[in-house]
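Below, a portion of the complex is reproduced, with chain positions unchanged.
In this document, chain identifiers A and B correspond to the written order of the chains, with residue numbering beginning at 1 in each.
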Amino acid sequence: MTEDRQPKVTLDPLSRELIRLALREDLAGYGDVTSAWTVSADRRASGRIVAREDLIFSGAPLAAAVLAEVDPDAGFRLLVEEGSPLERGQTAVTLEGSARSLLSAERTMLNLLTHLSGVATQTKRFAEAVAGTGALVVDTRKTTAGLRLWEKRAVRHGGGGNHRFGLFDQVLIKDNHLVAAGGVAAAVGRAREQAPFGMRIEVEVEDEPGLREALAAGADIVMLDNMGPEELAVCVRIARAARPEVLLEASGGVTLETVRAIAESGVDVVSTSALTAGAPPVDLALDFD
Amino acid sequence: MTEDRQPKVTLDPLSRELIRLALREDLAGYGDVTSAWTVSADRRASGRIVAREDLIFSGAPLAAAVLAEVDPDAGFRLLVEEGSPLERGQTAVTLEGSARSLLSAERTMLNLLTHLSGVATQTKRFAEAVAGTGALVVDTRKTTAGLRLWEKRAVRHGGGGNHRFGLFDQVLIKDNHLVAAGGVAAAVGRAREQAPFGMRIEVEVEDEPGLREALAAGADIVMLDNMGPEELAVCVRIARAARPEVLLEASGGVTLETVRAIAESGVDVVSTSALTAGAPPVDLALDFD
């Protein structure tokens, strides 16, 4: 266990603001009145964050930052590597500091950790389902307000990959854009003209003719939406023959049951919101010593 | 349908900041580059947010505020009352405005609505399970960072009740506080001395002796933690006999299967994190006209 595995609590400003929001809604007015009024200011405490079920652990820097925001002098020590599997009963983190601070930060830390580790654990199930197919399971933009960065990180901890961060870092042309622009060729052309020269352009298609149009229009990535495994396989063959460098993404109707068949169609990535929006929280608790 | 049912977009500052965070993570840099580069600035669009399954609808003012933040001139019209059940295929909201604005706001609005309506829908299941028992199902502090206000509101839309808002508006003395304070009598006494005179003091107990101590110490509310229905019933009888005005809360091990038996013990409220943290998102989509 080396020191450098300890999470840095210098977060990006957006995450710092989210933490402050989370604390503000729990600690308005006088804050944690129960602790303030029943626990003396100089009482120390220590405790451990323990897995109550098997899980993939994720979210440590955010939890550490919550504690640091409540009390910069409290100690947060990560005993495991994020992304590694924890067995039921295993300790992920030890905490040490003012008893008041640990009590005030407890719930906000756990709410974040149980959710993010839930995302990592859920992703692991999908990643294992497609193991060996050559396809990568990736997330979508169906994420929790303010937590996208952390959910995408948890997806990587679970063995998945990431789609674009947001609306800003990749072009993804869908139906409504095509209608507004007057067709695929026009839409791709207008985007190419204005995008930073290194940004890829993706087009969503519903069927084989749509795919052929997108390939002809010069799309860098094609999303094959809501197709069954066979139709996907046909589309993959067409695209590889026409423009081998184009990336292919399957999307829609992806569940733990269907994901392997979809991945075996030969696409590069399979995207699904089930990694994030549908991930049940795992059970983690803070046990005081 | 009267005008005054339209959601006001003047939110509390915390919610406004959360919306800005959610938009910032999706719209960094140039923002929605696809729409900016493929859809002309003066193109108008309209659409409807439609239920894709039966659900209880919640979260409209937050979604409306997302749209207003993206574009103050876009229109958001709520066609149903929050808290009312929607059938699959029913339209909840109609939208109208610049095509770019609707496309840029779409995902952030839907992410919030599918989650909050999921909370309301989940709560409805619990509320129906205890119907007629006289007990109220209430939420906990296991909520999503920045969304507590809205999740608690969704719980009410689903027919549940609320526990305290946060650490600040009610005293809730748990194990660790008792240890630190040196017992129930000391903890309740210290809290009473410092709390605003109108604030209630709750004590968490694990068994009958704990209950008796809490009653003797003058607790206003007692949380009966992790007890089975029979043990709960015994405790209820003891408490009602000793101090009839005391409120009784059951907590721990609450699922859709167990909640009715717990409620029938005679407690005033049953609290469970399953209303919020465990609520699966419902399916809502934005269909452009």
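Keep this in mind: a contact is a pair of C-beta atoms (placed from the backbone, for glycine too) under 8 Å apart; a residue touches a chain by one contact, two chains touch by 3 or more.
Predicted model only: the values in this text are computed from it and were never measured.
Copy number for the full complex in this structure file, with 2 chains shown: 6.
The working rule: only the chains that are shown with their structure count from here on.
Centre-to-centre, using mean CA coordinates, chain A is 23 Å away from chain B. Listed in rising order, the residues of chain A touching chain B in the complex are 14, 17-19, 21-22, 24-40, 43, 45, 99, 103-104, 107-108, 110-112, 114-115, 141-149, 165-178, 180-181, 186-187, 190-191, 193-195, 199, 277-278, 280-281, 288.
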